[in-house]
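With one protein chain held back, the other chains of the complex are shown just where they sit.
Take a look at chain A:
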Amino acid sequence: MLNGFLALLLCQLLGELLVLVTGMPVPGPVVGMVLLLLALIVFKRTPDSVRLVSEGLLRHLALLYVPAGVGLMVHLEMISQYWLAILVALFVSTLITMLVTVLVFRLVGKLNNSAGEP
């Protein structure tokens, strides 16, 4: 299990380094995720230790968002001024985003399938 945790942290570190060196506007952990995926593809299987740690972390993903979320308290004044506009904007936009994604996914999927058939 420790091997797995070390592997995740090393991927993250390499990701952070790559971001620092190339100056790309992407967070290090995301690059780390791509690196781990490439490693798994080359390796052709997921080592048990990596799977154990990863599944443990992903099972409790929601908890990891709490500390950042509590940071909202710093902006309570601004939120009390604009809360309605913010909520409406988030609601409308989330609705539109989900509808667009589902519809486009289906449309392109259909076009793709029919293009593949003779």
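Heads up, the rule we're going with is that a residue touches a chain if its C-beta (ideal position, glycine included) is under 8 Å from a C-beta of that chain, and two chains touch if they have at least 3 such contacts; residues count from 1.
Keep in mind that, in the parts below, contacts and distances are computed from a predicted model.
Engineer: Considering only the chain that is not displayed, what protein name does its UniProt record carry among "Cytochrome oxidase maturation protein Cbb3", "TIGR00659 family protein", "ABC transporter permease" or "Xanthine dehydrogenase family protein subunit M"?
Structural biologist: "TIGR00659 family protein"
Engineer: Tell me which stretches of chain A touch the chain missing from the display.
Structural biologist: For chain A, the residues touching the absent chain are 5, 8-9, 11-12, 15, 25-30, 32-37, 40-41, 46, 50-51, 53-55, 57-59, 61-75, 78-79, 82, 84-106, 108-109, 112.
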